[in-house]
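What you see is the complex with one protein chain gone and the rest in place.
Our next item is chain A:
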Amino acid sequence: MFDLSAHKTISLIQGQAEDMESEWTIEAQWPENGGSWSDTENEAGMDSDLLQAMAEEDEEINIFNEETFGMEPLPSTPPPNTDPKPLSPSTSPPSPPRQRPQYLPQYPARAAQWQRIRGPRWRGGLGRGQMFDDPAVMRIVEGRPSLMSVDSAIVDCGHAVYRNTSLDNVRAKTSISFGCRWRGFMFPPNRPCPSTPRPLTPKIMQLRFGADSPRPSPFYSPSTNRVYGDPVTQLHPQHKRLLSQKQHLKSQGSDPYCNLMTTKEKEWIIRLQMIQLQMNFRLASHLSSQRRTSQKLMHTSSGLSVFHIEGSLGQVAVSTCYSPRRAISAVNAELKDTRQQRLEILSKIEKLFIVLLEVEETERMKTPVSSEAEDAMLLEKIQRKVEHIYSELQHHDSLDSGTEFLPVLSVSKGKKLLARLLPFLKNDSAIKILHIIASNLPTVMSKDTEETLPVLYLPLRNVIGGLTFSQLIKVLRDLTSSESLSTLECLSLACQNKFGLTLLYALLSHGEKLLSSGVPLEPSIGDFETWTDIIFQVAGQLSQCSLVEPLLLPSNLLTLFCRYLDKRTVHQLKSNLE
């Protein structure tokens, strides 16, 4: 590929040079021995005419090469005019070498001309040599060329051509020799220049450019007085052809440089890309299949061989061999249930809340203007929904009846729900809830981490306000009698909690109200004893332990205590309460 591209690039340069309207064009001399090229692509699939033309060109190329480079290594002797191959005028056009002697004197003139042309044109530099150390720029800007102008190989090749004749200024030569090398510029082998390439033998060419590259004749430097003469006639036959082609095409208006890359070359690249694709595809699929199998292995193995030792914290599985932490942090089955339960309750509460909102909405619709029938209808609606909520909240998996609303009460939203529901409930239902709260007060209080219990206070107080004396006593009994705790402990716990204390106060206050109201109480047996008992116990508790600030301090409490206790204790209580 390198060879073909270079070949074409050379023709491009020629065209380019012409485009730029310079006085000279470079003379690219790629040593080619057409016959030794392993260039099968061009030969296949061409008709005989083209083959004939190619063959002729090859002939010309051979001649040209021999003429140009010759077989002797001596640069100093002028090139022999006798060609090893006799030229038959019929087969090929007059070979350039014959014309060469004529051009020999012309070259220096041309060089001088070139230099002359360069001189005046570029004398009028802008003096910004530092900025324009780029000859491509300079060419446009007409700045002064500098020795450091190595940006364009074209310029320097021209330089080199000129300077080569004078055999001086090794340094300039060094910098450009590298760039120009591939174009086949000849360097005198006796140059003491470190970067001058060794004469490239065919073997070296093979190593450098690959097995399929052309094997040129050795790079021998032509003599210094060899002609790099008139470029047009001195052209390599292939270049001549391309040039004429281009000129012809240009007149036609189409892109004269198109199809420099032949179809064969394109197909070659496509073939390579396909191979690359295949490789990538295979690699990717291989990797993904590997991943899949490893995943499968992981999944199947973990399902079967989870090993749980009785009483241990964690469980052992294949996966835990690779990540031990997971074994320890294995979730306990019971805990999972609790979390699950909590979520269930929460979702239930959410749903019931919506119903509650509907209830409240319906309640608001009951205006004084509405008729009785409407009222009744709305009321009925409300009741239905309220009952629904109540039954839902009551529903509990466990059999013991005393813990019905507790799960709901453990969730703060549940408490809010109950608080808003209580006003709508029938008395029995409301009292039931009160009972539940009273009997489970320690549990309820301990679970109230967010301190939402106070929302329940007002509705409960309203409920308490409707209690009869017996009912009140019952509640008080519930409050003070718990399974695990003694009365004192219950009371002390209650006193430590805002809600508990306030609830207690509310109960006592109501009792006092009842007692002092003069309404016939209809007490049951033992009510009064319980009552007085509780009073004394409460008084004892209140005077001893530290009290929290209650939500509301009923005014008739002191009166209550006065009735039962001595003055001293009352005073103490008073000070404590405040």
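Methods note: a contact is a pair of C-beta atoms (placed from the backbone, for glycine too) under 8 Å apart; a residue touches a chain by one contact, two chains touch by 3 or more; residues count from 1.
Going forward, contacts and distances are computed from a predicted model.
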Inset, instruction - Have a look at "Iron-sulfur cluster assembly protein", "Pyruvate dehydrogenase E1 component subunit alpha", "U6 snRNA-associated Sm-like protein LSm1" or "Mitochondrial inner membrane protease subunit" and point out the UniProt protein name belonging to the hidden chain. - result: "U6 snRNA-associated Sm-like protein LSm1"
Legend entry - Chain not shown: contacting residue from A:55, A:270, A:357 or A:488: A:270
Inset, instruction - Please pick, from A:53, A:140 or A:376, the residue that touches the omitted chain in the full complex. - result: A:140
Legend entry - Absent-chain interface as seen on chain A, which is shown: 1, 5, 8-9, 12-13, 16, 19-20, 126, 128, 131-132, 134, 136-137, 139-141, 152, 154, 255, 257-261, 265-267, 269-270, 272-274, 276-277
